[in-house]
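Remarks on the structure that follows.
Complex shown without one protein chain; remaining protein chains in place.
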Amino acid sequence: MKAGLRTVGALMRRGLNEILRVPGGAVPGVLAPTIFMLGLAAVFGKAASLEGYGGVSFLAFILPVGMLQGAGFTGAATGVNLARDIERGWFDRMLLAPAPRPLLLAGVVASASLRALLPASFLLIVALAFGVDWPGLLGLSLAAVLVMGLAAAMACYATLVALRFRTQQAAPLMQIGSFVAVLFTTAYAPRELLAGWLRAIADVNPVTHVLEGVRQGFVGDVTWAATWPALVSVAGLVLLFGALAVRGMRRQGI
Amino acid sequence: MRRSVVALARRALVNALRKPQFLAPLVIFPSLFLAINVGGLGATRELEGFPAVDGFLDYQLAAAILQSLLLGGVSAGIAVALDIEGGFFDRLVASPTPRVAIVLGRVLAASVIAAIQVVYFLVLGLIFGASIKGGALGVLCVLAIGVVAGTGFGAIGVLIALRARSASTVQGIFPLVFVVLFISSAFFPLELLSAPADVIARYNPLSFIADGMRQPIAFSNEALPVLEGLLTATAIAATAIGLSILALRGRLRDA
Partner (left out) sequence: MLVTLLRPTGGHARVAGFDVAAQPAQVRRRIGVALQEAALDPLMTGSELIELQATLHAIAPRSVRSRGAELIERVGLTAAAARRVGTYSGGMRRRLDLAMALIHEPEVLFLDEPTTGLDPTSRLTLWAEVRRLRDEGTTVFLTTQYLEEADQLADRLGIIADGRIVAEGTPASLKAEVGRPHLDLVLAKGSDLQGARELVTRFGDHRPVTEGCHLSIALEHGAADIAPILRALDDAGFAVAELELKQPTLDDVFLQKTGEHLEGADDHGAQAERMPLPEAQAETV
(Lines give C-alpha, C1' and ligand atoms only; values in the text may rest on other atoms or scores of the structure.)
Protein backbone atom coordinates (compact mmCIF):
# COMPACT_ATOMS: atom_id res chain seq x y z
CA MET A 1 0.00 0.00 0.00
CA LYS A 2 2.69 2.43 1.04
CA ALA A 3 4.80 1.42 -1.92
CA GLY A 4 1.83 2.21 -4.11
CA LEU A 5 1.44 5.69 -2.69
CA ARG A 6 5.13 6.33 -3.09
CA THR A 7 4.89 5.30 -6.74
CA VAL A 8 1.98 7.62 -7.34
CA GLY A 9 3.79 10.43 -5.56
CA ALA A 10 6.96 9.95 -7.57
CA LEU A 11 5.08 9.95 -10.88
CA MET A 12 3.06 12.96 -9.81
CA ARG A 13 6.21 14.89 -9.05
CA ARG A 14 7.55 13.98 -12.47
CA GLY A 15 4.35 15.28 -14.05
CA LEU A 16 4.87 18.66 -12.45
CA ASN A 17 8.19 19.05 -14.26
CA GLU A 18 6.31 20.13 -17.34
CA ILE A 19 5.49 23.45 -15.73
CA LEU A 20 8.33 23.67 -13.27
CA ARG A 21 11.28 22.80 -15.43
CA VAL A 22 10.29 23.84 -18.92
CA PRO A 23 10.80 27.57 -19.37
CA GLY A 24 7.45 29.04 -20.30
CA GLY A 25 5.84 25.64 -20.03
CA ALA A 26 2.98 26.96 -17.97
CA VAL A 27 2.21 29.83 -20.31
CA PRO A 28 0.04 28.24 -23.04
CA GLY A 29 -2.28 26.53 -20.57
CA VAL A 30 -2.79 29.77 -18.70
CA LEU A 31 -2.71 32.28 -21.52
CA ALA A 32 -5.35 30.74 -23.79
CA PRO A 33 -8.24 30.59 -21.29
CA THR A 34 -7.35 34.08 -20.04
CA ILE A 35 -7.44 35.61 -23.50
CA PHE A 36 -10.72 33.88 -24.19
CA MET A 37 -12.27 35.00 -20.94
CA LEU A 38 -11.26 38.63 -21.27
CA GLY A 39 -11.89 38.73 -25.01
CA LEU A 40 -15.37 37.29 -24.81
CA ALA A 41 -16.23 39.61 -21.96
CA ALA A 42 -15.05 42.57 -23.98
CA VAL A 43 -17.08 41.51 -27.00
CA PHE A 44 -20.26 40.07 -25.54
CA GLY A 45 -20.27 41.89 -22.20
CA LYS A 46 -23.56 43.61 -22.93
CA ALA A 47 -25.29 40.23 -23.15
CA ALA A 48 -25.40 40.16 -19.38
CA SER A 49 -27.94 42.95 -19.41
CA LEU A 50 -30.46 40.39 -20.66
CA GLU A 51 -32.79 39.21 -17.97
CA GLY A 52 -31.79 35.58 -17.72
CA TYR A 53 -28.32 36.40 -16.42
CA GLY A 54 -29.65 37.55 -13.08
CA GLY A 55 -27.82 40.84 -12.97
CA VAL A 56 -24.26 39.54 -12.72
CA SER A 57 -21.52 40.76 -15.00
CA PHE A 58 -20.73 38.70 -18.06
CA LEU A 59 -17.21 38.26 -16.76
CA ALA A 60 -18.45 36.71 -13.54
CA PHE A 61 -20.72 34.48 -15.58
CA ILE A 62 -17.98 33.09 -17.80
CA LEU A 63 -15.13 32.94 -15.29
CA PRO A 64 -16.12 29.35 -14.36
CA VAL A 65 -16.00 28.44 -18.04
CA GLY A 66 -12.43 29.64 -18.22
CA MET A 67 -11.50 27.64 -15.14
CA LEU A 68 -12.95 24.47 -16.57
CA GLN A 69 -11.35 25.18 -19.94
CA GLY A 70 -8.04 25.38 -18.12
CA ALA A 71 -8.81 22.06 -16.46
CA GLY A 72 -9.73 20.51 -19.79
CA PHE A 73 -6.63 21.82 -21.47
CA THR A 74 -4.43 20.47 -18.69
CA GLY A 75 -6.07 17.08 -19.04
CA ALA A 76 -5.53 17.13 -22.79
CA ALA A 77 -1.89 18.13 -22.31
CA THR A 78 -1.45 15.11 -20.06
CA GLY A 79 -2.52 12.91 -22.93
CA VAL A 80 -0.19 14.68 -25.33
CA ASN A 81 2.69 14.16 -22.91
CA LEU A 82 1.82 10.50 -22.62
CA ALA A 83 1.80 10.19 -26.41
CA ARG A 84 5.22 11.79 -26.43
CA ASP A 85 6.43 9.36 -23.77
CA ILE A 86 5.12 6.48 -25.83
CA GLU A 87 6.86 7.75 -28.96
CA ARG A 88 10.07 8.17 -27.04
CA GLY A 89 10.09 4.75 -25.43
CA TRP A 90 9.76 6.04 -21.85
CA PHE A 91 6.35 4.46 -21.58
CA ASP A 92 7.84 1.02 -22.27
CA ARG A 93 10.13 1.58 -19.33
CA MET A 94 7.11 2.27 -17.13
CA LEU A 95 5.43 -0.90 -18.36
CA LEU A 96 8.49 -2.97 -17.49
CA ALA A 97 8.40 -1.93 -13.86
CA PRO A 98 6.51 -4.24 -11.52
CA ALA A 99 4.27 -1.34 -10.47
CA PRO A 100 0.62 -2.15 -11.19
CA ARG A 101 -0.77 -0.34 -14.24
CA PRO A 102 -3.51 1.54 -12.37
CA LEU A 103 -0.85 3.19 -10.22
CA LEU A 104 0.98 4.46 -13.28
CA LEU A 105 -2.26 6.03 -14.41
CA ALA A 106 -3.00 7.48 -10.97
CA GLY A 107 0.34 9.28 -10.85
CA VAL A 108 -0.20 10.96 -14.19
CA VAL A 109 -3.81 11.89 -13.45
CA ALA A 110 -2.99 13.27 -10.00
CA SER A 111 -0.39 15.58 -11.49
CA ALA A 112 -2.96 16.83 -14.01
CA SER A 113 -5.41 17.62 -11.23
CA LEU A 114 -2.81 19.57 -9.38
CA ARG A 115 -1.59 21.43 -12.46
CA ALA A 116 -5.13 22.46 -13.35
CA LEU A 117 -5.20 24.72 -10.30
CA LEU A 118 -2.64 26.99 -11.93
CA PRO A 119 -4.79 28.42 -14.75
CA ALA A 120 -7.80 28.43 -12.46
CA SER A 121 -6.01 30.54 -9.87
CA PHE A 122 -4.65 32.90 -12.48
CA LEU A 123 -8.07 33.40 -14.02
CA LEU A 124 -9.53 34.06 -10.60
CA ILE A 125 -6.97 36.73 -9.85
CA VAL A 126 -7.52 38.40 -13.21
CA ALA A 127 -11.27 38.32 -12.77
CA LEU A 128 -11.06 39.76 -9.27
CA ALA A 129 -8.85 42.52 -10.64
CA PHE A 130 -11.54 43.30 -13.20
CA GLY A 131 -14.22 43.66 -10.58
CA VAL A 132 -15.73 40.23 -10.09
CA ASP A 133 -16.98 39.66 -6.54
CA TRP A 134 -15.16 37.41 -4.11
CA PRO A 135 -16.99 34.05 -4.17
CA GLY A 136 -16.49 33.17 -0.54
CA LEU A 137 -14.42 30.33 0.81
CA LEU A 138 -17.07 27.70 0.34
CA GLY A 139 -17.66 28.61 -3.28
CA LEU A 140 -13.94 28.71 -3.90
CA SER A 141 -13.25 25.33 -2.30
CA LEU A 142 -16.05 23.77 -4.28
CA ALA A 143 -14.70 25.29 -7.46
CA ALA A 144 -11.25 23.92 -6.71
CA VAL A 145 -12.57 20.42 -6.13
CA LEU A 146 -14.63 20.48 -9.31
CA VAL A 147 -11.76 21.88 -11.38
CA MET A 148 -9.43 19.18 -10.12
CA GLY A 149 -12.05 16.53 -10.72
CA LEU A 150 -12.73 17.57 -14.28
CA ALA A 151 -9.01 17.75 -15.00
CA ALA A 152 -8.68 14.17 -13.76
CA ALA A 153 -11.54 12.99 -15.97
CA MET A 154 -10.13 14.79 -19.00
CA ALA A 155 -6.69 13.36 -18.30
CA CYS A 156 -8.15 9.85 -18.32
CA TYR A 157 -9.95 10.56 -21.59
CA ALA A 158 -6.78 11.94 -23.16
CA THR A 159 -4.85 8.90 -21.87
CA LEU A 160 -7.30 6.67 -23.71
CA VAL A 161 -6.69 8.56 -26.94
CA ALA A 162 -2.94 8.47 -26.42
CA LEU A 163 -2.93 4.71 -25.80
CA ARG A 164 -5.11 4.12 -28.83
CA PHE A 165 -3.16 6.23 -31.34
CA ARG A 166 0.31 6.23 -29.77
CA THR A 167 1.33 9.47 -31.48
CA GLN A 168 1.33 13.15 -30.64
CA GLN A 169 -0.55 13.78 -33.86
CA ALA A 170 -3.68 12.74 -32.00
CA ALA A 171 -3.45 15.91 -29.91
CA PRO A 172 -6.29 17.74 -31.72
CA LEU A 173 -8.62 14.86 -30.90
CA MET A 174 -7.87 15.29 -27.21
CA GLN A 175 -8.24 19.06 -27.32
CA ILE A 176 -11.49 18.99 -29.26
CA GLY A 177 -12.94 16.51 -26.77
CA SER A 178 -12.18 18.89 -23.95
CA PHE A 179 -13.49 21.88 -25.89
CA VAL A 180 -16.80 20.25 -26.68
CA ALA A 181 -17.30 18.98 -23.15
CA VAL A 182 -16.85 22.35 -21.52
CA LEU A 183 -18.52 24.60 -24.06
CA PHE A 184 -21.58 22.64 -25.08
CA THR A 185 -23.11 23.60 -21.76
CA THR A 186 -24.62 26.70 -20.23
CA ALA A 187 -21.24 28.25 -20.85
CA TYR A 188 -22.15 31.60 -22.37
CA ALA A 189 -25.79 31.91 -21.44
CA PRO A 190 -28.24 30.56 -18.88
CA ARG A 191 -30.35 27.60 -19.90
CA GLU A 192 -33.44 29.60 -20.84
CA LEU A 193 -31.56 31.74 -23.33
CA LEU A 194 -29.87 28.91 -25.18
CA ALA A 195 -31.01 27.95 -28.66
CA GLY A 196 -33.19 24.84 -28.65
CA TRP A 197 -30.60 22.41 -29.93
CA LEU A 198 -27.88 23.64 -27.58
CA ARG A 199 -30.24 23.52 -24.63
CA ALA A 200 -30.98 19.88 -25.41
CA ILE A 201 -27.28 19.02 -25.46
CA ALA A 202 -26.56 21.05 -22.34
CA ASP A 203 -29.33 19.23 -20.51
CA VAL A 204 -27.72 15.84 -21.07
CA ASN A 205 -24.11 16.97 -20.76
CA PRO A 206 -22.89 16.14 -17.24
CA VAL A 207 -20.33 18.92 -17.44
CA THR A 208 -23.23 21.41 -17.33
CA HIS A 209 -23.79 20.42 -13.72
CA VAL A 210 -20.10 20.74 -13.00
CA LEU A 211 -20.08 24.20 -14.55
CA GLU A 212 -23.10 25.33 -12.55
CA GLY A 213 -21.44 24.02 -9.43
CA VAL A 214 -18.35 26.12 -10.03
CA ARG A 215 -20.44 29.12 -11.02
CA GLN A 216 -22.50 29.22 -7.82
CA GLY A 217 -20.20 31.26 -5.63
CA PHE A 218 -19.58 33.81 -8.36
CA VAL A 219 -23.18 34.55 -9.19
CA GLY A 220 -24.85 34.09 -5.84
CA ASP A 221 -24.99 31.72 -2.90
CA VAL A 222 -23.76 28.17 -2.73
CA THR A 223 -26.68 25.82 -2.30
CA TRP A 224 -26.79 22.07 -1.82
CA ALA A 225 -29.28 21.78 -4.65
CA ALA A 226 -26.72 23.02 -7.13
CA THR A 227 -23.78 21.32 -5.45
CA TRP A 228 -24.70 17.67 -5.31
CA PRO A 229 -25.38 17.28 -9.06
CA ALA A 230 -21.97 18.80 -9.73
CA LEU A 231 -20.21 16.43 -7.39
CA VAL A 232 -22.06 13.41 -8.69
CA SER A 233 -21.36 14.36 -12.29
CA VAL A 234 -17.67 14.91 -11.81
CA ALA A 235 -17.36 11.72 -9.78
CA GLY A 236 -19.21 9.84 -12.49
CA LEU A 237 -16.94 11.21 -15.23
CA VAL A 238 -13.83 10.34 -13.28
CA LEU A 239 -15.10 6.81 -12.64
CA LEU A 240 -16.18 6.26 -16.23
CA PHE A 241 -13.06 7.53 -17.98
CA GLY A 242 -10.87 6.26 -15.20
CA ALA A 243 -12.18 2.73 -15.62
CA LEU A 244 -11.74 2.90 -19.38
CA ALA A 245 -8.24 4.26 -19.00
CA VAL A 246 -7.27 1.55 -16.52
CA ARG A 247 -8.56 -1.06 -18.93
CA GLY A 248 -6.55 0.56 -21.70
CA MET A 249 -3.43 0.52 -19.54
CA ARG A 250 -3.89 -3.14 -18.60
CA ARG A 251 -4.05 -4.02 -22.27
CA GLN A 252 -0.57 -2.66 -22.94
CA GLY A 253 1.99 -5.39 -23.56
CA ILE A 254 1.21 -8.58 -21.73
CA MET B 1 9.01 32.02 -62.70
CA ARG B 2 5.32 31.32 -62.99
CA ARG B 3 5.94 27.58 -63.10
CA SER B 4 8.07 27.73 -59.99
CA VAL B 5 5.38 29.59 -58.12
CA VAL B 6 2.71 27.12 -59.18
CA ALA B 7 4.90 24.11 -58.39
CA LEU B 8 5.75 25.42 -54.96
CA ALA B 9 2.14 26.33 -54.32
CA ARG B 10 1.04 22.84 -55.25
CA ARG B 11 3.60 21.31 -52.93
CA ALA B 12 2.49 23.55 -50.08
CA LEU B 13 -1.13 22.60 -50.67
CA VAL B 14 -0.50 18.88 -50.79
CA ASN B 15 1.58 19.07 -47.64
CA ALA B 16 -1.07 21.02 -45.82
CA LEU B 17 -4.03 18.92 -46.83
CA ARG B 18 -2.37 15.65 -45.86
CA LYS B 19 -2.02 16.44 -42.20
CA PRO B 20 -5.01 16.07 -39.90
CA GLN B 21 -3.45 18.21 -37.25
CA PHE B 22 -3.28 20.96 -39.81
CA LEU B 23 -6.87 20.80 -40.96
CA ALA B 24 -8.39 20.44 -37.53
CA PRO B 25 -7.57 23.85 -36.09
CA LEU B 26 -8.32 25.52 -39.40
CA VAL B 27 -11.82 24.30 -39.94
CA ILE B 28 -13.14 22.27 -37.03
CA PHE B 29 -12.31 24.69 -34.29
CA PRO B 30 -13.91 27.77 -35.89
CA SER B 31 -16.94 25.63 -36.75
CA LEU B 32 -17.35 24.54 -33.15
CA PHE B 33 -16.87 28.06 -31.95
CA LEU B 34 -19.47 29.27 -34.42
CA ALA B 35 -21.92 26.66 -33.14
CA ILE B 36 -21.39 27.70 -29.54
CA ASN B 37 -21.74 31.39 -30.28
CA VAL B 38 -24.90 30.96 -32.26
CA GLY B 39 -26.42 28.49 -29.85
CA GLY B 40 -25.43 30.34 -26.73
CA LEU B 41 -25.59 34.02 -27.53
CA GLY B 42 -28.40 34.19 -30.03
CA ALA B 43 -30.53 35.95 -27.46
CA THR B 44 -28.35 39.05 -27.78
CA ARG B 45 -30.34 39.94 -30.87
CA GLU B 46 -32.87 41.29 -28.43
CA LEU B 47 -30.45 43.92 -27.22
CA GLU B 48 -31.12 47.47 -28.18
CA GLY B 49 -28.83 48.53 -30.95
CA PHE B 50 -28.50 45.13 -32.51
CA PRO B 51 -29.26 45.36 -36.23
CA ALA B 52 -32.16 43.40 -37.62
CA VAL B 53 -31.06 40.03 -38.92
CA ASP B 54 -32.82 36.88 -40.05
CA GLY B 55 -30.77 34.78 -37.71
CA PHE B 56 -27.80 35.04 -35.43
CA LEU B 57 -26.00 32.57 -37.68
CA ASP B 58 -26.20 35.01 -40.57
CA TYR B 59 -24.51 37.56 -38.40
CA GLN B 60 -21.79 35.25 -37.07
CA LEU B 61 -20.81 33.61 -40.33
CA ALA B 62 -18.38 36.35 -41.32
CA ALA B 63 -16.65 36.09 -37.94
CA ALA B 64 -16.16 32.37 -38.38
CA ILE B 65 -14.71 32.91 -41.83
CA LEU B 66 -12.36 35.57 -40.57
CA GLN B 67 -11.23 33.44 -37.66
CA SER B 68 -10.54 30.55 -39.99
CA LEU B 69 -8.57 32.76 -42.37
CA LEU B 70 -6.43 34.11 -39.56
CA LEU B 71 -5.66 30.63 -38.30
CA GLY B 72 -4.80 29.67 -41.86
CA GLY B 73 -2.27 32.46 -41.90
CA VAL B 74 -0.60 31.19 -38.75
CA SER B 75 -0.56 27.68 -40.16
CA ALA B 76 1.15 28.90 -43.31
CA GLY B 77 3.73 30.53 -41.08
CA ILE B 78 4.29 27.35 -39.10
CA ALA B 79 4.68 25.38 -42.33
CA VAL B 80 7.35 27.77 -43.59
CA ALA B 81 9.11 27.71 -40.23
CA LEU B 82 9.16 23.92 -40.34
CA ASP B 83 10.55 24.04 -43.87
CA ILE B 84 13.33 26.27 -42.61
CA GLU B 85 14.05 24.09 -39.61
CA GLY B 86 13.93 20.93 -41.67
CA GLY B 87 16.28 22.17 -44.35
CA PHE B 88 13.85 22.21 -47.28
CA PHE B 89 14.15 25.97 -47.40
CA ASP B 90 17.90 25.75 -47.82
CA ARG B 91 17.40 23.27 -50.61
CA LEU B 92 15.15 25.74 -52.42
CA VAL B 93 17.56 28.60 -51.96
CA ALA B 94 20.41 26.53 -53.37
CA SER B 95 18.37 25.68 -56.47
CA PRO B 96 17.77 27.90 -59.51
CA THR B 97 14.28 28.74 -58.18
CA PRO B 98 13.71 32.49 -58.27
CA ARG B 99 13.83 33.67 -54.68
CA VAL B 100 10.58 35.56 -54.89
CA ALA B 101 8.84 32.37 -55.94
CA ILE B 102 9.54 30.90 -52.53
CA VAL B 103 7.32 33.49 -50.91
CA LEU B 104 4.77 33.73 -53.70
CA GLY B 105 4.34 29.96 -53.88
CA ARG B 106 3.30 29.76 -50.27
CA VAL B 107 1.13 32.85 -50.62
CA LEU B 108 -0.64 31.39 -53.65
CA ALA B 109 -1.33 28.23 -51.66
CA ALA B 110 -2.78 30.41 -48.91
CA SER B 111 -5.13 31.97 -51.47
CA VAL B 112 -6.40 28.60 -52.57
CA ILE B 113 -6.90 27.44 -49.00
CA ALA B 114 -8.67 30.71 -48.23
CA ALA B 115 -11.10 30.12 -51.06
CA ILE B 116 -11.82 26.65 -49.73
CA GLN B 117 -12.40 28.03 -46.27
CA VAL B 118 -14.84 30.71 -47.46
CA VAL B 119 -16.82 28.25 -49.53
CA TYR B 120 -16.87 25.76 -46.65
CA PHE B 121 -18.39 28.22 -44.23
CA LEU B 122 -20.88 29.59 -46.72
CA VAL B 123 -22.08 26.07 -47.47
CA LEU B 124 -22.10 25.22 -43.77
CA GLY B 125 -24.17 28.30 -43.13
CA LEU B 126 -26.63 27.44 -45.86
CA ILE B 127 -27.02 23.92 -44.51
CA PHE B 128 -27.88 25.24 -41.08
CA GLY B 129 -30.43 27.72 -42.23
CA ALA B 130 -28.56 30.90 -43.08
CA SER B 131 -29.24 32.72 -46.29
CA ILE B 132 -27.09 35.05 -48.31
CA LYS B 133 -29.11 38.18 -48.89
CA GLY B 134 -26.88 39.43 -51.66
CA GLY B 135 -27.37 36.36 -53.79
CA ALA B 136 -24.71 35.25 -56.24
CA LEU B 137 -23.13 38.69 -56.40
CA GLY B 138 -23.01 38.70 -52.63
CA VAL B 139 -21.20 35.36 -52.63
CA LEU B 140 -18.65 36.77 -55.05
CA CYS B 141 -18.08 39.76 -52.82
CA VAL B 142 -17.52 37.55 -49.78
CA LEU B 143 -15.23 35.32 -51.77
CA ALA B 144 -13.23 38.26 -53.06
CA ILE B 145 -12.69 39.81 -49.66
CA GLY B 146 -12.03 36.45 -48.04
CA VAL B 147 -9.47 35.28 -50.56
CA VAL B 148 -7.58 38.58 -50.56
CA ALA B 149 -7.62 38.70 -46.77
CA GLY B 150 -6.54 35.07 -46.51
CA THR B 151 -3.72 35.77 -48.92
CA GLY B 152 -2.65 38.67 -46.76
CA PHE B 153 -2.74 36.60 -43.58
CA GLY B 154 -0.75 33.87 -45.26
CA ALA B 155 1.84 36.44 -46.23
CA ILE B 156 1.96 37.71 -42.66
CA GLY B 157 2.54 34.16 -41.53
CA VAL B 158 5.41 33.80 -43.99
CA LEU B 159 6.81 37.12 -42.82
CA ILE B 160 6.78 36.03 -39.19
CA ALA B 161 8.33 32.68 -40.06
CA LEU B 162 11.16 34.33 -41.94
CA ARG B 163 11.93 36.61 -39.02
CA ALA B 164 11.38 34.12 -36.19
CA ARG B 165 13.89 31.60 -34.98
CA SER B 166 11.77 28.50 -34.66
CA ALA B 167 8.45 26.93 -35.43
CA SER B 168 7.38 27.06 -31.81
CA THR B 169 7.80 30.84 -31.82
CA VAL B 170 5.41 31.08 -34.72
CA GLN B 171 3.03 28.75 -32.95
CA GLY B 172 3.03 31.16 -30.05
CA ILE B 173 1.28 33.67 -32.30
CA PHE B 174 -1.98 31.74 -32.04
CA PRO B 175 -3.20 33.50 -28.89
CA LEU B 176 -2.39 36.88 -30.42
CA VAL B 177 -4.70 36.07 -33.30
CA PHE B 178 -7.57 35.73 -30.91
CA VAL B 179 -6.70 38.91 -29.11
CA VAL B 180 -6.81 40.92 -32.31
CA LEU B 181 -9.98 39.20 -33.39
CA PHE B 182 -11.72 39.91 -30.11
CA ILE B 183 -10.96 43.61 -30.22
CA SER B 184 -12.81 43.99 -33.49
CA SER B 185 -16.40 44.09 -34.59
CA ALA B 186 -16.19 40.60 -36.04
CA PHE B 187 -18.44 38.93 -33.51
CA PHE B 188 -20.59 41.76 -32.28
CA PRO B 189 -21.73 45.19 -33.45
CA LEU B 190 -19.36 48.07 -32.77
CA GLU B 191 -21.91 50.00 -30.71
CA LEU B 192 -22.47 47.09 -28.35
CA LEU B 193 -18.87 46.25 -27.54
CA SER B 194 -17.54 46.76 -24.03
CA ALA B 195 -14.28 48.39 -23.00
CA PRO B 196 -11.58 48.25 -24.16
CA ALA B 197 -12.74 46.61 -27.36
CA ASP B 198 -15.15 49.37 -28.24
CA VAL B 199 -12.47 51.98 -28.81
CA ILE B 200 -9.87 49.83 -30.52
CA ALA B 201 -12.34 48.09 -32.79
CA ARG B 202 -13.12 51.30 -34.58
CA TYR B 203 -9.63 51.35 -36.04
CA ASN B 204 -9.00 47.65 -36.27
CA PRO B 205 -8.63 46.64 -39.94
CA LEU B 206 -10.24 43.30 -39.08
CA SER B 207 -13.43 45.18 -38.30
CA PHE B 208 -13.59 46.48 -41.85
CA ILE B 209 -12.89 43.07 -43.30
CA ALA B 210 -15.48 41.39 -41.14
CA ASP B 211 -18.10 44.03 -41.82
CA GLY B 212 -17.34 43.83 -45.53
CA MET B 213 -17.98 40.10 -45.57
CA ARG B 214 -20.98 40.29 -43.33
CA GLN B 215 -22.80 42.90 -45.38
CA PRO B 216 -23.76 40.69 -48.35
CA ILE B 217 -24.60 37.73 -46.10
CA ALA B 218 -26.72 39.29 -43.42
CA PHE B 219 -27.97 42.49 -45.00
CA SER B 220 -27.65 43.51 -48.62
CA ASN B 221 -25.15 44.26 -51.32
CA GLU B 222 -24.34 47.72 -50.13
CA ALA B 223 -21.26 49.04 -51.85
CA LEU B 224 -19.51 51.02 -49.15
CA PRO B 225 -18.87 48.34 -46.49
CA VAL B 226 -17.89 45.81 -49.13
CA LEU B 227 -15.45 48.19 -50.77
CA GLU B 228 -13.97 49.18 -47.43
CA GLY B 229 -13.48 45.53 -46.61
CA LEU B 230 -11.91 44.78 -49.96
CA LEU B 231 -9.58 47.77 -49.80
CA THR B 232 -8.45 46.93 -46.28
CA ALA B 233 -7.80 43.34 -47.27
CA THR B 234 -5.87 44.41 -50.34
CA ALA B 235 -3.79 46.84 -48.34
CA ILE B 236 -2.89 44.15 -45.84
CA ALA B 237 -2.07 41.65 -48.56
CA ALA B 238 0.09 44.02 -50.54
CA THR B 239 2.00 45.23 -47.49
CA ALA B 240 2.50 41.76 -46.14
CA ILE B 241 3.72 40.30 -49.41
CA GLY B 242 6.10 43.18 -49.87
CA LEU B 243 7.47 42.84 -46.37
CA SER B 244 7.84 39.09 -46.77
CA ILE B 245 9.92 39.47 -49.87
CA LEU B 246 12.06 42.02 -48.07
CA ALA B 247 12.40 39.66 -45.12
CA LEU B 248 13.44 36.85 -47.44
CA ARG B 249 16.09 39.03 -49.01
CA GLY B 250 17.25 40.09 -45.57
CA ARG B 251 17.47 36.53 -44.38
CA LEU B 252 19.42 35.39 -47.40
CA ARG B 253 21.80 38.26 -47.03
CA ASP B 254 22.51 37.40 -43.42
CA ALA B 255 22.85 33.67 -44.03
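Just so it is clear, A and B label the chains in written order, and each chain counts residues from 1 on its own.
The rule is simple: a residue touches a chain if its C-beta (ideal position, glycine included) is under 8 Å from a C-beta of that chain, and two chains touch if they have at least 3 such contacts.
A quick note: this is a predicted structure, and the numbers were derived from the prediction, not measured.
The chain not shown here is in contact, across the full complex, with A.
Considering the whole complex, the residue from A:48, A:67, A:82 or A:99 that touches the absent chain is A:99.
From the options A:89, A:131 or A:196, the residue with contact to the unseen chain in the full assembly is A:89.
For chain A, the residues in touch with the chain missing from this view are 3, 6-7, 10-11, 14, 17-18, 21-22, 88-90, 92-99, 253-254.
Heads up, the rule we're going with is that only the chains that are shown with their structure count from here on.
With centres set at the average Cα position, the gap from chain A to chain B is 30 Å. Those residues of chain B lying in contact with chain A across their complex are 19-21, 24-25, 28-29, 32, 35-44, 46-47, 172, 175, 178-179, 181-183, 187-188, 192-197.
Residues 28, 31-32, 35-36, 38-47, 49-50, 52, 58, 169, 171-172, 176, 179-180, 183-184, 187-189, 193-195, 197-198 of chain A are the ones touching chain B in the complex.
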